[in-house]
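Okay, here's the structure, questions in a sec.
One protein chain is absent from this view; the other protein chains keep their places.
Which chain is which? They are A and B, in the order written, and residues in each are numbered from 1.
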Amino acid sequence: MFKRLMLSAAAASLLAMPAMASGGHDKVKIGFVTTITTGAGIIGKDMVDALNLAMDDMGGKMGGLEVDLIVEDDGFKPGIGKQKTDKLIKQDDVHFITGYLWSHVLLASRKTALDSGKFLISSNAGPSQLAGKLCHKNFFSTSWQNDQTPMAMGEVLNKKGIKSIYVMAPNYAAGKNMVAGVERTFKGKIVGKDMTKWGKDAQLDFSAELAKAKASGAGAIFIFYPGKAGGAFIKQYQQAGLQGKIPLYSVFTVDSIALPKLQKGKLNGVLGSLNTQFWGPDLDTPQNKKFVSGFRKKYGRYPSFYAAQSYDMMYLIKSAVEAVKGDMHNQDGLRAAMEKANFPSVRGKFSYGNNHFPIQNFYLRKVVKDADGNWTTTIVDTVFKNHQDTYASLCKL
Amino acid sequence: MLDPRLWQAREWVTALTLAAFGLAPVFTELASQPFILDLIARLMILAIAAVSLNLILGHGGMISFGHAAYIGIGAYAVGIPAYYEITNGFLQIAIAIGASAVFAFFTGLISLRTKGVYFIMITMAFAQMVYFAFISIEEYGGDDGLVIETRSEFGGLFDIEDTTTFYYFTWVSLVAALYLVRRIMRSRFGMVIEGAKGNERRMQSIGFDTYKYRLTCYVIAGMICGYAGALLGNFTSFFSPEMMDWTHSGELLFMVVLGGAGSLFGPVLGTAAFVLLEEFLSGITIYWQAIFGVLLILVVLFAPGGIDGFLGRLGRKR
Partner (left out) sequence: MDWGLLITQVLNGMQLGVLLFLLASGLTLVFGIMDFVNLAHGSLYMMGAFFCATLTEWTGSFVLAAFLALPLTALVGLAVEIIVVRKLYRRDHLDHVLATFGLILVFDTAVQFIWGPAGTAIPLPEWLDGRVEILPNIEFPTFRLLIIATGLVVAIALYWIVTHTRTGMLIRAGASNRTMVSALGIDIGKLFLGLFALGAVLAGLAGLMIAPITEASIGMGNEIIIVAFVVIIIGGIGSIKGAFVAALLVGLIDTMGRSFLDSFLKLFMSIQNAETSAPAISAMMIYILMAAVLAFRPQGLFPPKGR
């Protein structure tokens, strides 16, 4: 009985596949790799929610063609992410392979994705390799290069007159970039550094590291902890009594995903804290107003920057499909159109650098209460204007 | 065994499965389903690992909870030379098998002194050491993993960059691994291993140094699995330490038990069932792991002997 079940299941899966692959080129097929399961699934959900919102706003069409959106779960593992990328190429034959929440998943998937001749668009991860030596004509980013945001933070620290910092980040591709970024612009001394275990079994208890930071006598702590680790860190930072003694500056840590939880946990110390970002929910552009109000109406919460980038990604593709009038075979036309970045972006008009990373502004944001008492961020200053990442010069495009 | 007139359900399934794997490229070409070929190639590579685990687990009674470490060693034996642009496949495979043998020898030396659950845990501990060791080596990607830019090259004999060639390379490897294990188990050496599983004292009292026999068996299994790792590294063109953590060792155990520990072909069927089910279920729901978990529990509770046991019973009925 058991065996028969297995065989019929296998047969069913084999039969189901050809049906999915058919359809030819009368559709725009977009594959999206992100994390749906594990604790990081909350970020993936925010991204997918933004895609669905974009689909609603576009009426499910780009340049007259129907849009097929296929979301795959990488399980927070580079190996699985690469496997899903292979599936999107070979089974679903998508036109655009997109998503990629994590730098290490993107780096693992890069080769097969680009070797297949398809477009690869990152709507979050921005590892230095892909901005520099490994840049590719078919790779685009709708986010940023990892180093840029911490570089902006380094400038902020300089302006605040901070002389020394203690740096903490997870030990993976993006964590290393973030540290490199802040080290590049910060003029003071880095008195200590910890790179902690990341992945599905990430380290979440920072007792030993916080004790070291406290003993180091640093003027500030700089961290990069996306997702749930950020909330855990800030809580322990307060519990360890560092609040008010060593100020905390963060990138990609205090965002619309962490804030509701921090508010629920009554971690009031976060109010007023500063972080840098290319975007904010209150950024004053027409597209951003439409996006943020639409998102809040549909899902009842603030969108995160992950959502904003995914939303932009959809509009970037739409602009390209419209430019080639729905001729999905016209690879060069699609590429040329995307290079123009001629679409309404939530961050306002920006241009692409030679490595296909955005040249854009970076802002300083502060955590505040909105009119309804919800915690959110507001832009208080512009740190960089039209900033291009440092690796672009290594890119031979 | 080779005379079809004597075949029962078990032999028919073995022959038909191997034949189906052998003919799969034709089907996938006609149906233009290249992804299915990938799926079967991955399945066959894992099957080689499962067959090697079965050698020590099913035949030798050594429950290794750290077998995924050899997959890692094998894959890095391809990846690290490739990183230095050494892409000679013969050399890479030799390193994979050699390094696995060395690791198996030294860990086996210590592990095989322990029994029962201590053996399970110490093999896991050694595998975790390898796991953390590769995480700590920044040069080869650390936790991020290592992209293998070029597949192994076999000096113009054949080119595994070609999907179909790689597929047949894997198929031949699987058949060879099965043949090798069969030969081992039918030899005097195999008898001693099987005997030591049932009653180690008796084997010792009739003059066999079972420790040495088991250690040799343990090393052979490690070498075969290291070879599978080299294949996997080539197949995925990427390897990260996460792909050898303890849950993957657990999955290999599951594949063997699902197929039927101690039978020659059972692990292949178990791996096939595992990989196809995983692919099928994860396509339906994000909660597929619960279905998988329940299935695992049901197999353990109600289907001892796994798929092979079922085929055996089927054979007896006729």
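Operating definition for what follows: a contact is a pair of C-beta atoms (placed from the backbone, for glycine too) under 8 Å apart; a residue touches a chain by one contact, two chains touch by 3 or more.
Keep in mind the model is a prediction, meaning the values are calculated, not measured.
Trainee: Out of A:Q236, A:T285 or A:N374, which residue would touch the omitted chain in the full complex?
Mentor: A:Q236
Trainee: Using the touch definition from the top, which of B:F103, B:F254, B:F280 or B:F310 touches the missing chain?
Mentor: Within the whole complex, the residue contacting the unshown chain is B:F254.
Trainee: Specify the residue from the set B:L18, B:L91 or B:I137 that touches the hidden chain.
Mentor: Candidates B:L18, B:L91 or B:I137; residue touching the omitted chain: B:I137.
Trainee: Which residue from B:F65, B:F103, B:F238 or B:F265 sits in contact with the chain not drawn here?
Mentor: Of these options, the touching residue for the absent chain is B:F65.
Trainee: Which subunit B residues touch the hidden chain?
Mentor: 57, 63, 65, 110, 113-114, 116-118, 120-122, 124-126, 128-129, 132-133, 135-138, 142, 246-247, 250, 253-254, 257, 261, 286-290, 292-297, 299-301
Trainee: List every residue of subunit A that touches the chain not included in the displayed model.
Mentor: Answer for subunit A: residues 36-42, 44-45, 171, 176, 193-197, 200-201, 203-205, 207-209, 211-212, 214-215, 228, 231-232, 235-236, 238-241, 257, 261, 264-266 touch the chain left out.
Criterion: only the chains that are shown with their structure count from here on.
Trainee: Quick one: report the Å distance separating subunit A from subunit B, using the average Cα coordinate of each chain.
Mentor: Distance between chain centres: 37 Å.
Trainee: Which subunit A residues qualify as touching subunit B in the complex?
Mentor: My answer: residues 2-3, 6, 9-10, 12-14, 16-18, 21, 36-37, 73, 77-79, 82-83, 86-87, 90-91, 103-104, 107-108, 110-112, 171-173, 197-201.
Trainee: Can you tell me which positions in subunit B touch subunit A when the two form their complex?
Mentor: 31-36, 38, 135, 142-145, 147, 149, 236-240, 242-243, 245, 272-273, 276-277, 279-280, 282-283, 286, 289, 298-299, 303, 307, 310-311
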